[in-house]
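Excluded from the complex is one protein chain; the other protein chains are retained at their positions.
We just call them A and B in the order they show up, numbering each chain from 1.
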Amino acid sequence: MTVAEVVFYLLALLSVIAAVGVVTVPNVVHAALFLILSLLGVAGFYILLSSEFLALVQVLIYGGAVATIILFGLMLTGGRDLPAVGPGAQWPLALLVSGALVVLLLTAVLNTTWPRDAGEMTLISINTLGSVLFREWLLPFELASLVLLVALIGAVVISSQEERES
Amino acid sequence: MALVLWGLFGVDMNVWLDAFLRLQLIVIVMTVTVMALIYVERKFVGRIQMRLGPMRTGPYGTLQSVADAVKLLTKEDLRPATADFWLFELAPYVTFVPVFMTLLALPFMEDWGVRDLQLGLFYIVAVSGVTVIGYIMAGWASDNKYALLGAVRSAAQLISYEIPLILAVLAVSMVAGSLNLNDIILQQDTIPNALLQPLPFLILLTATLAELSRRPFDIPIGESEVVGGPWVEYSGIRWSIIFALTEYAGLWGMAVLGSLVFLGGWEFPFGTSGFWGDFDFLYQMALVFAKSSFLILTMMLISATFPRLRIDQLMAFCWKILLPFGFLQIVINGIVLMYLDSEVTRDIALFATSGALLVAMAYVTYLATRQPSREARVAAMVAARSIQ
Partner (left out) sequence: MISLEHVLVVGALLFSIGLFIALSRRNAVGVLMGIELMLNSVNLNLIGFARFVEAPRPIDGQVFAVFVITVAAAEAAVALALAVAVYRLRQTIDVDRLNLLKW
């Protein structure tokens, strides 16, 4: 086994077990922290798949911002005192659906002949990514920034409604 | 000059062994630096407050940090009965590990860091953002109102001030055209970035103070408000991990980063001429040491002389002053770098625009913070009374 394979299996174990942890732990805050662990594992996959920039973006956005937002949200909405944290009434149905999905996806993945490894891929430099993003994907990029702006304003408006009325 | 230190021993290094030794060196240097910094801060703040600072342990109190460490390590290890065991135990490490990881990408001398990353600057900013999870974990796990308040405050503060920090770093990387720390340093052989980009330099200093929760931004851990914030319940060895290692290693790391990115690091003012041959690393080390010491002392001076901000002032300062000016700087940098080709005019334009923005920011801050005139205050009081 090469080093890359060992790292891959470790990361796979980490992120899948952490994801299972999100499902199984009764406490929501623990679930959120397991989610962060899983997402950081995915960041490790990005490094392994030679896209360091995305790995760092993942750490910055999920490890820093989204994690804080989720934990913050849990605290503002009850946190530890939250009574109902267990699975809802439809969990058997959910298990059935996601179980069927995983069987379907795995059979599809394992029975398809994928194009073989493209060999040693030349590392995509951050400069290339930047110029592609700002030249060929300029319009989607601007749209994405618009989405972010709308989300920002929307979040502020929605969450400050109460204060305005009182 | 690659691997001067190891090359001196004449050992053929295995990659893993090399990485391991570099890590060990960083750990040792970090520990010594942290102990020295604690002593320096106590002495420095003492002098500012017309005290002597620690004097009893060792000559001029130099062994104070050692005594403190021994005391902290032998203290009883307390944990509240209602605390969440795993989160409480893990939180100090979650705050410390990201700070330590930022140290791994810093080139302390030419070609000498643990790893020279192509995206080093971005890596440092991204990884240091993870610290906030540790604060929230500690605050939540302690099962203490003050700790939870402190955790929510620190989450708000650290996330907010991360944005100006990123903007400042981004402005410099635009000028350098690279995110690699070595490239950025090598670019500053004649003019350090602090001259070209004074506004981002100031933003970086401010945001660093806020990210490290130092006074005047110590709202999350303010002793007189939330009695230590997320760390109320911590004591002994865990507290020393948080306080000593995380806080001072973070201060050291950010100061070194500032000295490398803005003050020219080991490149300015002598350049990498190599007039000492194999011992170039000595004066490079001295340069980085002097510059980072200057930054650390500046931050300590600010910490010691400014009163703590209120939470609304803190947020307003970040979102209404630092952030807009940071964005403005980036837009202007883009225009200047796009349309000015000649090196000289480019540098002059960068200095002029950034300096003008700095003056504008100072003026806006002055307008926002000055005491309203007596007439205005009376008018406000009258208006408030008429509403009642």
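As a working rule, contacts are C-beta pairs under 8 Å (C-beta built on N, C-alpha and C of every residue); 3 or more make two chains touch, one makes a residue touch a chain.
Since the structure is predicted, the reported quantities are computational estimates derived from the model, not experimental observations.
Asker: Over the full complex, note down every shown chain the hidden chain is touching.
Answerer: The omitted chain makes contact with A across the full complex.
Asker: Across the whole complex, list the residues on subunit A that are touched by the chain not included here.
Answerer: Within subunit A, the residues that touch the unshown chain are 2, 4-5, 8, 12, 15-16, 19-20, 22-23, 28, 31-32, 35, 38-39, 42, 45-46, 48-51, 53-54, 57-58, 61-62, 65-66, 69-70, 72-74, 76-78, 82-91, 93-95, 97-99, 101-102, 105-106, 109-110, 114-118, 121, 124, 128-129, 132-133, 137, 140-141, 144-145, 147-148, 150-152, 154-156, 158-159, 161-162.
Simple rule for what comes next: only the chains that are shown with their structure count from here on.
Asker: Given the complex with subunit B, which residues does subunit A contribute to the contact?
Answerer: Against subunit B, subunit A makes touches at 29-30, 33, 36, 52-53, 56-57, 59-60, 63-65, 67-68, 71-72, 75, 79-80, 125-126.
Asker: Contact residues on subunit B for subunit A in the complex?
Answerer: 87, 117-119, 122-123, 125-127, 129-130, 132-133, 136-137, 140, 143, 148, 151-152, 155-156, 158-159, 162, 179
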